[in-house]
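This is the structure, below, for whatever I ask next.
Shown here: the complex without one of its protein chains, the others still in place.
Showing chain A:
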Amino acid sequence: MADIVLRDVEKFFGSVQVIRKVNLTIKDGEFVVLLGPSGCGKTTTLRAIAGLEDITSGEIVIDGKPVQNLHAADRDIAFVFQLYALYPHLSVFENIAFPLRATRQPRSAVERQVRQVAAALGIEHLLARKPGALSGGDMQRVAIGRALVRRPKAILMDEPIGALDAKLREDMRMELKRLHIENKSTSVYVTHDQVEAMALADRIVVMHDGVLQQVGTPSDVYAHPANLFVAQFIGSPVMNIAPAAVKTEGGRVRLALGGGAAAFEMPAELAPRLSATGAGGALSIGVRPEGVQLAREPATGTIDLEAHLIEPLGAYDIVDLKVGEGFLRARTPAGFVARPGDRVHARLDPAQTHFFDQRSGASLGIRLGA
């Protein structure tokens, strides 16, 4: 096991740049998830680490050794492909044994290691089968077995469970987490599913258009998104984002949304904190639906809004409140708002309100009342 360092890594396909100045340190034994929308360069980054793709410039260091000029075979890395890439003509046993055969170990040693890994994954009964006769989940276990058996310096996984159905995906997610806790293998995992990323990662790396947007623990990325992209990409249902204007009247600070249709009360400290950032430009705020707090009776600081749509999601409802031309989505206990058209009293939780520079999208780093 080892650490992986990317320094100023850049990659062009022809004239198209798909990775821009990526700097990232993955610590020994860490589980890092590369998260981002389709086409943002996650797979390319992973393949570059594995040596399946040359990089245009920069440095990749594995276990203290620059490897960007080494062949994939010489990097001692395992790769789990999205579609498993199990060899159809080999049995499950031979598939798992395949990386060991390259090292020309004695038969008995190969046999012992394959059985050990198969036992850990609960696939001993499948060893004689051909991959074609396996279910998706079992294929994935075999693919992971093939990656683990060699005890590589790191395991790279490219959406390994993306092709499974939802239920199985959840099971496999837990299994992957268990395996990582048992093996402590340095892991880099690519996904575009933020739930998967939150569940698995020690640290999440959010990517967009070949640029790292934010690197942090799942709770960090969730609670302190570095910019509008991360704010909207992480979390489900999606965070409310709206242009906002700050109004100060007689010591009371209000946040006007929807072109002034609703003005939410904010702690007085907001005004000085905002001017302290020196960001004079337009402001956007972000509030997750759970940060929009609803009450049936008016209370201090609440304003009166109309419920437009109600999405019952079982454990909770998502209520769309009409604010000017737009909507503010709130998360409420199931059945809290009886029917569309009802009026409710809403306030924004200042502690859960994020402030962004509208132009650059960067977070202003203001946390109120926390």
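Operating definition for what follows: contacts are C-beta pairs under 8 Å (C-beta built on N, C-alpha and C of every residue); 3 or more make two chains touch, one makes a residue touch a chain; residues count from 1.
By definition in this document, contacts and distances are computed from a predicted model.
A.B. asks: Consult the UniProt record of the chain that does not appear here and report its protein name from "Fumarate reductase, iron-sulfur protein", "Multiple sugar transport system permease protein", "Ring-1,2-phenylacetyl-CoA epoxidase subunit PaaA" or "NADH-quinone oxidoreductase subunit B".
C.D. replies: In UniProt, the chain that is not shown appears as "Multiple sugar transport system permease protein".
A.B. asks: Of the residues A:77, A:253 or A:294, which one touches the chain left out of the display?
C.D. replies: Of the candidates A:77, A:253 or A:294, A:77 is in touch with the missing chain.
A.B. asks: For the chain left out of this view, which of A:131, A:145, A:289 or A:350 touches it?
C.D. replies: Considering all chains, including the one not shown, the answer is A:131.
A.B. asks: Could you please point out the chain A residues that touch the chain left off the display?
C.D. replies: 50-52, 71-73, 75-79, 81, 83-89, 98-99, 102-103, 131-132, 134, 136, 139, 146, 150, 163
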